[in-house]
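Note that one protein chain is taken out, while the other chains of the complex remain in position.
We call the chains A and B, going by the order they appear; numbering starts again at 1 in every chain.
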Amino acid sequence: MSTKRFRPDVDAPEYKGGYSPYDIIKEGTIAIGVIFLLTLLLAILFGSPDEHAITIKTWSNAAPIDFATTATSELNGTSTTGGYGAPYNNASDGPALGPIHVAHLIGVRIPINTVKDFVIDPLKSLPNQPVLDQNLAMWASASTSTRSTWIANYTKASANMKFTDGHVVVNATDAGPVPVMVDSLTQMARSGALDQALVTGSGFYTTDFTKPLLFVSDGTYLADLATKQHLSGDQWGMMNETGSYPGQAWLWLYSFWYQIPPFNTSGNADILILGIMLLLSVGLLLLPFIPGLRSIPRRTRVYRIIWREHYQNLK
Amino acid sequence: MSTTEIDRQWTTRLRRRAAGKLPPEKLLPDTQPTYVASWIYVFGVATLSSLIVVIATGCVLALRGPYWWHGSPYGHFVNSLHLWSVELFFFAMVVHLWGKFFMAAWRGGRSLTWMTGVVTFLASIGAGFTGYVAQTNFDSQWISTQAKDGINSGGVGAYFNPLDLGQMLMWHIVLLPIAAVVLTGLHVLLVRIKGVVPPFDESAEAAQ
Partner (left out) sequence: MGWLSSFATIFPLNNLGHYLHWHFLLISRSNLIVTILMVATFLAALFLPFPGRRSRKENQ
């Protein structure tokens, strides 16, 4: 049998030295005890954060103009969700990895029609609203081009949107039912009814908050609160936490790429960074097989410190 | 019944294979090589212990359901235990990873041990993430709506929707804990089968 060449970064030498007593069960028991006591100490000392969730009710009461502007953007399709693309709709191709729009290829799996799902359907669920019902009937019987004209006219005039006496006021001409729709949706939101309408869209029981979360994140209210807490993407927000608690610090590398060019300005940052992180994860996984990288431990000689007693004994 | 028939049974063959690979004295050793003499060796068992505390505190939180901890001081305290055990878990795991890297602990047919460790690390990051979005508070609203863009960009969002609380909670309390426990078990068994990696042989290297 030919003796294979010994590869120091792949093969391990046969150990011919001594053995010492080792009580694995005692070690494990002590470790669990120490970790539990440390956990107890940290929990008693620092507790944990719990900032209340915001609701569409709190948002529309605190910032009714932001809410109504967001509602308008859901109608004219300029909201983040409205122009998102897959998996919500076909409004855009979404971010690309070179020539490939991965999400677009997989298609619309969680269909969201911002006009129907965020405005029309919730308004239809309101009882005893004769004026609103007339306007909704007008909307339903109008052609697509008429609707577009109404929305465009309303959007243009909504630059001077005001909120007076509990109503959204926009002086728009030829906007059809849109002013009543936006105002009614704002009233509905301020009463808390929109929170319910968006989650119960799929029936009595639900654990799916896709619609209200998308709606809330289309406004600036949530983002403004998050930016105050240093949680935005361009603030390394992925690894930060509300208050002064440590966050998911282990996401530092994922977060890092979003801070530097070209990613901090690229529309394709999400897919590019996902790709980089997948590659790096595979690299870490296959480290034992990558020449050069797998030699770093032997070359840096940090192991001399770890096994210093062993090497002293050999002398 | 002939002996050969017993020999051929799946059960017999599995038992003999397991006993050959992992005899009791390897599974629960009472000695270890003398080179295992550094504090760095503590962080593997520290990671495992933290995982046990993470799961135990998570089980207490599960008793009363996902919203309990918002309204009860006792629930909030259990949540604090859960959070800090997770911080300790990742802390210990990262130090363990650095230590094993500088020992080149994949040597001598231990690459699968290294790889199960890395996959456990990645699964744990997923478990941590789903936990953050299942908190049902401001944190989870913000994290889920931000993270969806990264997840959607790779097409994964079509099947793994961070805005669906029910799905995230299931992943957090069923699928990912099972993955983490199975992977950790495999990792620990591999360590017991293969033993702790021996130091570099500097004399052999000099001779080459």
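Keep this in mind: a contact is a pair of C-beta atoms (placed from the backbone, for glycine too) under 8 Å apart; a residue touches a chain by one contact, two chains touch by 3 or more.
Quick caveat, the model's predicted, so the values are computed rather than measured.
Colleague: Among the options B:V94, B:I125 or B:V191, which residue touches the chain absent from this view?
Modeller: The single option touching the absent chain is B:V94.
Colleague: May I ask which residue of A:F6, A:F46 or A:F163 touches the chain that does not appear here?
Modeller: Of the listed residues, the one touching the omitted chain is A:F46.
Colleague: For the chain left out of this view, which of A:V10, A:M138, A:A193 or A:A249 touches it?
Modeller: Of the listed residues, the one touching the omitted chain is A:A249.
Colleague: Of the residues A:N90, A:S148, A:T200 or A:N313, I need the one that contacts the missing chain.
Modeller: Touches the omitted chain: A:N313.
Colleague: Contact with the hidden chain only, please: which chain A residues?
Modeller: Contacting residues on chain A, toward the hidden partner: 18, 20, 44-47, 49, 228-230, 235-236, 239-247, 249, 252, 259-260, 264, 302, 305-306, 309, 313.
Colleague: Name every residue on chain B in touch with the hidden partner chain.
Modeller: Against the missing chain, chain B presents residues 34, 37-40, 42-43, 72-74, 76-77, 80, 87, 91, 94-95, 98-99.
In the analysis below, only the chains that are shown with their structure count from here on.
Colleague: If you average the CA atoms of chain A and of chain B, how far apart do the two points sit, in angstrom?
Modeller: Those two chain centres are 25 Å apart.
Colleague: Which chain B residues qualify as touching chain A in the complex?
Modeller: So the residues of chain B touching chain A come out as 28-38, 40, 42, 45-46, 48-50, 52-53, 57, 69-70, 76-77, 79-85, 87-88, 90, 92, 94, 99, 101-104, 106-111, 114-115, 118-119, 122, 125, 128-129, 132, 135-142, 144-147, 149-150, 152-155, 157-159, 161, 163-167, 169, 197-202, 204-205, 208.
Colleague: Would you pull the chain A residues touching chain B in the complex into a rising list?
Modeller: Where chain A meets chain B, its residues are 6, 8-15, 17-25, 27-28, 31-32, 34-36, 38-40, 42-44, 46-54, 86-87, 94-95, 102-103, 105-107, 109-110, 206-210, 213-214, 216-217, 222, 225-226, 231, 233, 237-238, 241-242, 245-246, 248-251, 268, 270-271, 273-275, 281, 284-289, 294, 296-298, 300, 302-303, 306-307, 309-311, 313.
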